[in-house]
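Here is subunit A:
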Amino acid sequence: MATTTVREYTGAIKDTVVSFWHGLSITLSHLVRRPMTVQYPDRTPMHVRDMLPPRYRGFLEVDAAICTGCQACERACPIGCIQITLEKDPANPKQRVVTQFDIDEAKCMFCGLCVEPCPTGSIQHTREFEASQSDIRNLVFRWADPATGFPVYKVDKTAEYYPRVELGSLVRAKLETRAWDAPGPKFFPPEPPRPPEEKKPAAKPAAAAPAAAAAAPAPTAPAAAPAADKPTTETK
Partner candidate 1 sequence: MITSISLTHFLVVGALLFTFGLVTVATRRNAVGVLMGVELILNGANVNFVAFNHYVTGGVSGQVFALFVIVLAAAEAAVGLAIVLAIFQTFKTIDVRFADLMRE
Partner candidate 2 sequence: MSVPAIPYAPKRTAKSVVLLTLAVGFILPVALFGAILVLSPLTKPAMFEALVNQLGGNYAAWSPTAKAGAYAGAAALLGFMLLNFGAIISGTTVWWEMRVSSRMQSRIGYNRVGAGGFFQWIADAVKLLLKEDLVPAEADQLLFRAAPYFVLVGFALTFVALPFGESIIAADLNVGIFYMISVTALVVVGIMLAGWSSNSKWALFGGMRSAAQVISYEIPAGIAIMVPILMAGTLSMQGIIRAQGPWPWQWFVFTNPFAFVAFIIFFIAQLAEGNRTPFDLPEADSELVAGYLSEYSSFRFALYFLVEFGNLWVMAAVAVTLFFGGWQVPGTTLQTFQDAIGPGPLPGAAWWGLQLASLVVFVVKTLVVLNVIVWIRWTLPRIRVDQMMTLCWKYLVPFAFVSFVATLLWMIVVARYPVAATVTGGVLTAVFAVVLAVFLRQTKANITAAGDRVDLTHW
């Protein structure tokens, strides 16, 4: 008992010294090396998405041409950021049509669980990541036009693979045309009317303010500093 304690004690000291030795030498070696990073985005030799690691998980992309409408991805999503609605085509009752395929990229945690059950590989992570928005609801990607929708893909059992458009091209097109700047789907409640200023409780404890702000559904501009819009701070 005593010997193990002593060994732990001396071992802790030894670990400290050794880790200091290696850690300090590593940081010092980086001090005299050329920095690996380049300034973003104006000095990169190529587009950043082309320099990302191969398994990078960016925004989800759905190739409507090979989507079977099986809703496996919707069921797989642990946080429910995918919403799919299937309807019958009024013209052709045998044909089902996807009229809503919304992915809320603001909620998505890029876990990749929706990609795995997809039978055709229609839903995939791309390497796109730049989509700063002033309104969080604009981060909803609508892959089906609500008016027309797209017909589901009939799986060919004998097919070796399913023809898919180039990965990322659809997302990129949406990003570049800002087509995804659409108003959000219905699972986002409409923004509640802001209470008038004088009705705000003035004597709320300051510590409770951030929690209250986080719980409130009203989304604010993410760029604003959290301290600045605290309701209980007053200007001196």
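How were these candidates chosen? In short, all candidates are chains of the complex that A comes from, given by their letters.
Following the convention adopted for this analysis, contacts are C-beta pairs under 8 Å (C-beta built on N, C-alpha and C of every residue); 3 or more make two chains touch, one makes a residue touch a chain; residues count from 1.
The structure presented is a predicted model; accordingly, all values stated were derived computationally and were not measured.
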Touching subunit A here (same complex, options 1 or 2) is candidate 2
Footprint of candidate 2 on subunit A - complex, ascending = 9, 12-13, 20-21, 23-39, 41-43, 47-48, 130-132, 172, 175-176, 178, 202-203, 205-207, 227, 230, 232-236
